[in-house]
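The complex appears here minus one protein chain, its other protein chains still in place.
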Amino acid sequence: MALDKLTGEHSALFIRSEQLFDVARRKSLWYMAFGIACCAIEGLMHASGPRFDFDRMGVFFRASPRQADVMIVAGTVNWKMAPTVRRLYDEMPEPKWVVAMGACACTGGPFREYPNVMMGVDKIVPVDVYIPGCPPRPESVQYGFIVLMDKIKAKTEERLAAARHDGR
Amino acid sequence: MTAAKGVLQRAAVAASVETVESLGAVCRVSAADARKALVALRDSDISLGFLVDFFGIDTGEAVDIVYHLRSFARDEELFVKAAHDYGSVLSSVWDIFPAALMPERETAELFGLTLAGHPNPKRLLTTDGCPAYLLKSLEVRGADEVRNRAAQHVDPTALDRTVSSLAESVAQEPGSASGKTPLPVAEPGAAPLGLVRIPSGVDVENSEHLILNMGPQHPSTHGVLRLILELDGEEIVSGEAVIGYLHRGIEKLAESRRYSAVATLLDRADYVSGIHSELAFALATEKIAGIEVPRRASYLRCLLGELNRIASHITWYGPMGLDSGAMGQFLYTFRDREALLDILEDITGQRMMFNYVRPGGVLNDITTTAEAKIRTFLDDFAIHVEENAELLMGNEIFQARTQGVGVFDREQALGFGLTGACLRGSGVDWDVRRDRPYAAYAELEFDVPVAEQGDVYARCQVRLEEMRQSARMIRQCIDGLPEGEHTAKVAKVLRPPVGESYAAVESPRGELGVHLVADGTDLPYRMRYRPPALYALQAGEAFLPGLLIADAVVLMGSMDLILGEVDR
Amino acid sequence: MNPWLIAVLRFLAALGLMLLNGVVMIYMLRKVLGRLHIRLGPMDNGPWGMFQTVFDVLKLLTKEDPTPRAADKLLFFLAPVIVFVPSVMAYAVLPFSRTWVIVDLPYGLLFIFAVMSIIPLGILAAGWASNNKWSIIGAMRVVGSQVTYEVPMLLAALPVVMMAQSLSLSDIVAAQSGTFLWILPRWFAWNVPALVLFFIAGLIEAGQTPFDLAEAESELVAGFSTEYASMKFGLLFLAEFSNVFLFSALMVTLFFGGWQIPWVSPEFTQPIAPVVFMLKTYLGIFFIMTIRGTLPRLRVDQMLATGWKILLPAALAWVMVTGFIIKFGQMFVGPR
Partner (left out) sequence: MRIYGTGILKSMLIAYRNMLRKPITVQYPQEKIELPERARWAVALEYDEEGQHKCTGCLACVRACPDYVLDLQMTTAEDRSKHIDHYRYEIGACMMCGLCVEACPFSAIKMSHDYELARIDPDTLTVDLLTDVPAAVPKRKTPAVEPAKATAEAPAAAPATPAAEPAEPAVPDGGADV
């Protein structure tokens, strides 16, 4: 169909608009204000504080998971916390990303010997970016977001390249 | 000590009282007599009416339940120990000492005891089915297990099931099948200390009111505190604090770490004032091992401690503004905190997790750049603190929000085991730095601010004044820093002799104590961390009824909770 | 020209204005709050972060839009519309200049009040339909505050109406031209108590600090919009900012001479009148935003007490006082 050719999955219009939206997604990553432990102070409070100012990069906090794009898991997740983390992740609308901040969220960190602690939050939610450090500096978190932005861009490009290929 | 013996004899309690080196008077009673002994000790003329801490020690044969009592009037301390068999019944003493409310629940679950006579005997820190973690028989994960991360398999669908049962988990019974034991105090009017209700939790199933779950993800719970509120309109009928979302076994893990490495855990327990928890542990270790600390190290400990205290009070003051809606206050205070963290990073190497105070001294000497930074900071801070005081404390809206809200009178504050600024806000003049001087505090000059009203505003006033006093002490420390070594000669792998000690420091949240049991090896046998914020939390919980939601936020904010410390 | 076409064009003008305003204001808020909080605000996306809110809107457009299982589907969908449409409608009567009025109603002031009182209805619908406890509490607070602010706000605007002798916003602006006492611009702002009362009631109406109880972030997560995602949330968000704009524009119109520049003849101002009007309005918005970034929030009972115990009696009393002053003024100086 002509219309399909104009606006369908493989059309130039679709690809162009998708590129635009991809930029928008990258430039406006709202994170959920969900601090678990020590990392919350560095990654959420200091990073959005006056010195590091996350707002600069378009990264902004929302208290409700429904309005967030990124979940920063900032701290140790134990068995009591795990269902809540999973639930909050499920409540976030697509597309969504997870940043595991700090040693605890990456692997369990200093507390991974304790049987009540989960060895990494990637056991329950898919993690996009790992930021080692205990706690990472606010700049490390900002660098993590830059890595995440690159990842989003790469993903979209991959997808669009496939679409272009199919369209031909 | 002899007085305590006499009191117990008169009460017809079989007890042995002895003095343990580096700890003090220890009184041993049988589990059955513990209640009677505690009542006698509280009501007698020696009036040991303040429960400092309540915890257990697994001795290998039984669980020693330790009641750490203090008499403010006579400035005396007494440790009452009662041996309980594994899996036996722990009878609650919350009606004698309301401060035991939460520590009792915690001790019972972590040592596998059954709690009797408690108004809310649910599990506190862990979920159902968790083993008794603090028992010596339970092993932590070993090197093989933690290095092989992929082997730990979690089925996300299992979590989904947990999610659906999350709502019911509120009403879940403790591990024991018997369920709730009958309350010792049945009618609401008879709650001790003039409480509106007995803190028996929220009856979710039978309530006709709106049940509101606040947390663990909520902007103003400062971490992962969960409050279950029973609401009549906006007024709270009953409230329950659910904690344990950050329980990561710091006390247990300390038993498998060398003395020099325990500080890394303690940094993360009270994560905004790491120096103080490190210091408490170092002091306790030095007491047992008999290490003399050089004077310069003591001064450096004070200096770093006070810098850290300001940094910690800032993380309370800013979010306090945020809780009450003043966004600007949060960011203005964080400007100072950035400067402070720069200084701390310069001296210790990290911004928050210092790993700096070690048994015997401190890790590094102060740097010249740090000294210059401290002086600039002090000049700036003198201006900023007055601005902040005017911005928030002088604001009529904030005053209307906080004055007369969450009032604890003297008796209530003492009864719930409050310490630190919360206690001083209620008119009790007690400060560990002045009354039990440690490090170099005996040589420093400072005032202890006290406010009488006992409301949220009074606590704010006390903390604000403490920041000014800290700045004063920092100036003294930096001007009068004595020459010498920054650490004593200590063996690389420290093996303190068999012994027991208790060391307390005045952390920003109150009396932070470390009760250390050493068994002669290079690993601590038991490390009990007295979390001042836990006691503050249970007081806050007990005073929730009658407030509005907005008040609850402000009240919990004023207690300065750090959940890492509450849950450990 | 076809009257229907004109109507549609007018509607589109109002809609476009509102959307543009919303986007600009959100950017402005982040920038103002940034500077107020000794940081920078958006910087990286576009020059000085200018495209930040454009990106935000684009992103919100492409997000998934989940409807909670327990929600009332129809109301959940309708609520943002109910909130959004009155905001657009209210733009219709704002006089940007003598001729730049979408519809110059003779009872424009009343129209604005009438239209704005629909908004809480939408918020109540949003809160109820979400079936979320935070939402319903936030929504109930809005409804409670509506009864609180509406009467005082109307009463506070009444002295202006009495002085201007008209309910039409264009007439009210016209009545503020010229000077009095040789030097002062003839603004109704000199009626200070009315201005203050109107300002406080307006802050409650627009849901701004210290009365932002409906979405008190530290208490109610995100208030009535907790369950809203994607562009539905975007609409609620834009509507909130549109309310702030309306409130500020209304204040400028009623008290600060609308599009006129003091000491300059209206004929001369005419070509740049919309710009003047916008500048004045944005100055008001700036002030409201700085308040938002600084002051703590009142408790709900304190807000209600402020409304009923202070604003209402004071506004009533001031209407009477103004009436007397006008009557005596006419007695001594003659009708204006």
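The letters A, B and C name the chains in turn, as written, and every chain counts its residues from 1.
Here is the rule we use: contacts are C-beta pairs under 8 Å (C-beta built on N, C-alpha and C of every residue); 3 or more make two chains touch, one makes a residue touch a chain.
Being a predicted model, the structure only gives us computed values, none of them experimental.
**Q** Just to confirm, in the complete assembly, which displayed chains does the hidden chain contact?
**A** The chain that is not shown is in contact with A, B, C.
**Q** Identify the residue among B:N395, B:Q476 or B:S507 that touches the chain left out of the display.
**A** Touches the omitted chain: B:N395.
**Q** Of the residues A:I15, A:L44, A:M92 or A:C134, I need the one that contacts the missing chain.
**A** A:C134
**Q** Which one, A:K27, A:R51 or A:K96, makes contact with the chain that was left out?
**A** A:R51
**Q** Which is it among B:T59, B:N364 or B:Q453 that touches the chain not included here?
**A** B:N364
**Q** For a quick check of understanding: of C:I38, C:L105, C:L167 or C:A305, which residue touches the chain that isn't displayed?
**A** Considering all chains, including the one not shown, the answer is C:I38.
**Q** When the complex is taken as a whole, what residues of chain B touch the one chain not shown?
**A** 143-144, 146-151, 256-258, 260-261, 264-265, 268, 326, 328, 332, 335, 338, 342, 345-350, 353, 355, 364, 367, 369, 387, 390-392, 394-397, 399, 492, 523
**Q** Even though one chain is hidden, which residues of chain A still touch it in the full complex?
**A** 50-53, 56, 103, 106-110, 112-113, 120, 122, 127-134, 136-137, 139-140, 142-144, 146-147, 151
**Q** Which residues does chain C use to touch the chain missing from this display?
**A** 34-40, 43, 290-291, 293-295
In the analysis below, only the chains that are shown with their structure count from here on.
**Q** Which chain maximises the distance between its CA centroid and that of chain C?
**A** B
**Q** If you count the C-beta pairs in contact for each pair of chains, which pair comes out on top?
**A** Per-pair contact counts point to A-B as the maximum.
**Q** In whole angstrom, what separates the CA-based centres of chain B and chain C?
**A** 47
**Q** I'd like the Å distance between the centres of chain A and chain B, where a centre is the mean of that chain's Cα atoms.
**A** 34
**Q** Scan chain A for residues touching two or more other chains and write them down.
**A** Correct list: 49-51, 63.
**Q** Name the residues of chain B that each touch 2 or more other chains.
**A** Those would be 218-219, 331-332, 335.
**Q** Over in the complex, which chain A residues touch chain C? Could you list them?
**A** Residue list for chain A touching chain C: 20-21, 23-25, 27-28, 49-51, 53, 55-58, 60, 62-64, 66-67, 69, 93-95.
**Q** Could you pull out which chain C residues touch chain A in their complex?
**A** Listed in rising order, the residues are 30, 34, 37-45, 49, 51-52, 54-59, 61-66, 217, 221-222, 225-230, 233.
**Q** Considering only the defined contacts, which chain C positions touch chain B in the complex?
**A** 33, 36-39, 133-134, 137, 209-210, 212, 216-221, 292-302
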